[in-house]
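Some chains have been omitted; the remaining ones sit where they do in the full complex.
For reference, chains read A, B and C in written order, and residue numbers begin at 1 within each chain.
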Amino acid sequence: MTASVISRPTAELTPVTVPDRRVLRRRLGPGRRIPFALWLGPLLLVALWFLASWTGVLDPRTLSEPWVVVSTAGDLIESGRLQEALRVSAVRAFAGLGLGIAVGLVLALVSGLSRVGEALIDGPVQVKRAIPSLALMPLLILWLGIGEEMKIITIAIGVAIPIYIHTHNGLRGIDGRYVELAETADLSRSRFVRHVVLPGATPGFLLGLRFAVTTSLLSLVVVEQINATSGIGHLITLASSYGQTEIIVVGLVVYALLGLIADGTVRLIERKALSWRRTLGSR
Amino acid sequence: MATHTGLEVSPTTGPPTGPPTGPPTAGAVRVEQLHRSFNEAGGVLKGLDLQIAPGQFVALIGKSGSGKSTLLRALAGLDREVAGTGIVEVPDRVSVVFQDSRLLPWKRVLDNVVLGLDGRDARDRGRQALAEVGLAGRERSWPHELSGGEQQRAALARSLVRDPQLLLADEPFGALDALTRIRMHALLHRLCAVHRPAVLLVTHDVDEAIVLADRVIVLVDGVVATDLTIDLGDQRSPADPRFAALRARLLADLGVEDDTRRVVEVAV
Amino acid sequence: GCGSDSTPVKALAADAALPDDVADGTVLRLGIPDAEVALETSGLIDEVEGYRIEWANISGGPQSLEAFRAGALDASSVAEIPPLFATWTDTPVKIFAVSENPDPLDNPIYELGVAPGVEVGDLADLKGKKIAYSPGQAQGALVLKALQKAGLAQDDVELVELQSVNDTYVNALGSKQVDVAPLGGTLLTSYLAKYGPDGGTSIRTGIRDDASVLYGPAEVFEDADKAAALKDFVRLWVKARQWVKDHPDEFAQAYYVEHEGLTLEDGKRLLATSANRDVIGSWDDFIARQQETADLLSSEQGHPELDVTTLYDRRYEQVVADALGGS
């Protein structure tokens, strides 16, 4: 009894009612996308936070009250510190992101399309991935100093890893039938990359990009511990070394917002760029 | 129990004849004023009406792109997102053979056939169905290891083993050679005789339509342009002049005026 | 927090005498790893009676503070800065025992590492130099004290904000990213070993950095049972410190080698310098020096003024003094 007949009411405006009775099966996919759904969960969290603080269930020493955080944020904005921090960090994050994406993509193509490239590149990338980044900082300082290059390159290295792995994985997952097609269509290697590999690996790349933007944000906290005088990571580091809980929480809220916005943006790009897909999620 | 073992074929008890017996509505298909369009440019189905009695075998022909698959998908309940109006009613147990064979690539052939089937004997029934479509011994093959026609037959087996009240088949024999095709015709005919599902079969082979169906309908311009009842009995030979007349009529509906294809003539 | 006991707390006023009776099942959760090792090795641990000790391998300011806030720890051992920051971040704490180096200026914990090729002979030479500075850490406070002692303002030097994690400072000095950076303990030794040949040096500051305290969250001292248990523990702790002084090799082996994974030589060196501490039975001088530190941080880093006497539970001063006298 799964195929049932239901009726959909038609729009009131139509003067003559046009019937639309369809066979509707049990929907197994998730159905239509709810716009701005990404924000529902976080809003609920904020509401909970508010409630818990209001009723006193949440000790303000554990987590500052939302209103205190708002007023602290207000102070930071008034004094211009927050904007300045965001501006400085944005420059670093974007520079690192751009560089890292380029490097990650090139590595993924080289390693994805040749077994020799893979033998040389893949292992070291996995090694880099397995090594705690905090333990690498001293080496990076030795090699790159404590200036702006070190910060940007550190971010770029962090970004390149997920871009590499996801693009490589996406590329390797391209349906072999399309490779056969490309081979019989006598595609040159560069055309193969442009017409088959890159579009085919785009879903993987975009997933990597979601991780990459978060990585670039998170790396700020690490690199801005070193010889930075501004930046959102520096703001948090400084506040935590002074134990200024409210400022830390402001920083975390900013991170959460930036993370959500960045993720939402990449997913928007995803929906546009992958509009050709007919999948469980897009139906 | 007997009605649910899709492929339990007893010796033919009698040929399926024209209008079916049984309750008049249960298992029937009713389509009224069906409109479907994919974009503003124009509709694919434009007020199509169609009734299929329980147990009736209807063949659907029509030009490539005329909307045959669109109609089948409406009957299968797979066109939630397509714009349009109209009334569609189908029985509960519907089974679909898709135009692409659509085997799950991560399941071996037998697991594809018994997908979602209940009961301890499910796998035995699946094995039997595979044997019937000529794929005995291929139970543990992966779908990508089958040839095009073998994939199509596996998909057919998957549909038949389910014993549906309505079978929607979108060109299920398109990739089969003459002999295999005849065998599949026979198989389908036998199963229909026993379990009496209503069938809507899309085909491009006019002869196939005439040989198999109780009724042949032609889809033109989004409506049923022709609805022919085939009353040739059970001995349907293309040599029969009535057969030839039906074929000529249907081909004409499809736009082929003279079937004596002359290469140079059409080539110019 | 999660660690709270189910038994009702027997309240204890801040000015009431410390009780002796400890209720059954009282547990002290202590993050004082060297004391743990000393008690275990000396066998003094058997004298613990009427309460139980749960040891946590936690030490240092940030970790102990987090554990206090979580209600997961009753006491820990730190230098003089963390109690100040605890207060400034609204976590009330009490200091209940202090110790210092008998010969602090000859055995400083920190020296100022000087990068190869940089001329810094005394504190006055700091003028105009790039100095690694980590605001919330002891190293940061030391830099401020050094500047104060040299009569320099923050603007007279270039403070490079750099957290001292792992060997960051060693590398920053070695690669000449900064001219001066405070280095303590094994980091100093390894810096001089690595970069001494290139001209890396260090200078002593002549500033006392030997203050060491035991402290715990204020609630602990309002709980009669815990306060009583702590009283007994302090007595034992004084004995343990004494045992360490009497058995330096045994302790070095047990703590530095087995617990911390250092070589015996490193352990003995540390024991002679930074770990060479005497328990103090009279706290006035100690408190006065900490007040200076607090005032300096207030003015240089913009924290509120703080009267450090409020940080001490001086009822334990007597307990310590008695224990010292008795041993």
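The rule we apply is simple: a contact is a pair of C-beta atoms (placed from the backbone, for glycine too) under 8 Å apart; a residue touches a chain by one contact, two chains touch by 3 or more.
Treat the numbers as computed from the prediction; the structure is a model and nothing was measured.
Composition of the entire complex, written as a formula in the shown labels, equals A x2, B x2, C x1.
By definition in this document, only the chains that are shown with their structure count from here on.
Within the contact network of the assembly, the step distance from chain A to chain C comes to 1.
Top-ranked chain pair, ordered by C-beta pairs in contact, is A-C.
Of all chains displayed, A has the C-alpha centre closest to the centre of the whole protein C-alpha set. For the pair chain A and chain C, the distance between C-alpha centroids works out to 41 Å.
Chain B and chain C have centres, each the mean of its CA atoms, that are 84 Å apart. Averaged C-alpha coordinates put the centre of chain A at 47 Å from the centre of chain B. Within chain B, not a single residue touches two or more of the remaining chains. Considering their complex, residues 65, 69, 85-86, 88-91, 134-137, 140, 160-163, 165-168, 170-172, 174-175, 177-178, 301, 303 of chain C touch chain A. On the chain A side of its complex with chain B, the touching residues are 1-3, 5, 10, 18-25, 27, 283. Per the touch definition, chain B reaches chain A in the complex via residues 32-33, 74-81, 84-90, 92, 94.
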